[in-house]
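First the structure, then my questions, so here it is.
A protein chain is absent from this complex, but the other protein chains hold their places.
Presenting chain A:
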Amino acid sequence: MTNESIWVYIQLNQDKIEPTSLQLLTKAKQIAEDKPVWAILLEPTTLTAEATIQQYGPDNILRLRDDRFAAATDEELADALEQVVTQYNPNSFLFPATTAGRSLAPRLQAKLQTGLTADCLDLAFDGDTLVQVKPTYGDNIMCDIICPDRRPQMATVRPNIFKAVRVPNSQTEVVSATFTFHPETTMTILNTTRLISQTASLSDAQTVIALGRGANQPKTIELARQLAAKMGGVVGVTRPLTDDPQFTHDQQIGQSGQTVAPDLLINLGISGAVQYTVGIQNANRIVSVNTDATAPIFADSDYGYVGDATEFLEGLLAQVK
């Protein structure tokens, strides 16, 4: 049986749906033309994510239920997915390029002997062929990649590149899948501790104060934190600042870091290397302060100021209500 459907993997982070999965449902519907969009949901019986997923309008929700999905290994998930892919033969299968997605998708890819493109920034159909836009060399180069002969065409897609749009679909059909859960006997998940995630707060924040190498002084960092607290925002940093032990990789914006989409982004002491700017393209309004008038960051900004980041911060702290 061939089925020209587009599948989207619904990643569950404990009891929450990973936002990227919902963003992918919206994107899949936009590019689908007449192909049906399926949400693939592996959930324990204690959860009912279907109602939320339906808000984003898939044609079908293929549900695999087993309590062991509450804490399953990559192999167990990949094994269950392999069973349903072989039953339905989808055209393509999209995953969030999150830690979970980037661990699971290649394992499944090897089982299915098909192609997988990592960390895509865009997707489009050319007939039945999925054209996958993938950055390489630290986002300096873009590639169009296709998988012409094998199915499904698999891709992981970078978080926050697309916006999830609610378009409730009363026709969404929930299909219960037939599969067997095969436990992986050589691996045990001892515990999973939810983190008060900097990642989530950074990628969801409406205001982000971003610090670069030109704003790495203790005083500047302290002022940025005060301003973030005052504005209800969060502090993010460029790659070089993650060498400072007070910042973690989770606070990094850009390639190999987070993609942010705030209403207001204030860049301080950031020159604007492409590895950074690719992570801020969905920011609504961008303000940048740099001592170098020729810094490339200004070309990506709505407002620019050539001057000292610390003094600018002091000005903001004094004047922002």
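As a convention for this text, a residue touches a chain if its C-beta (ideal position, glycine included) is under 8 Å from a C-beta of that chain, and two chains touch if they have at least 3 such contacts; residues count from 1.
The criterion applied here is as follows: contacts and distances are computed from a predicted model.
Looking at the choices "ABC-2 type transport system permease protein", "Electron transfer flavoprotein small subunit", "CDP-4-dehydro-6-deoxyglucose reductase" or "ABC transporter ATP-binding protein", the name in the UniProt record of the chain not drawn here is "Electron transfer flavoprotein small subunit". Between the chain not shown and the residues A:91, A:172 or A:275, the one that touches is A:275. Residue-level contact of chain A with the missing chain is found at 11, 13-14, 16, 18, 73-75, 78, 98-100, 102-107, 109-111, 113-119, 131, 135-150, 184, 186-195, 197, 199-200, 249, 255-256, 264, 274-275, 278, 281, 285-287, 298-308, 311-312, 314-316, 318-320.
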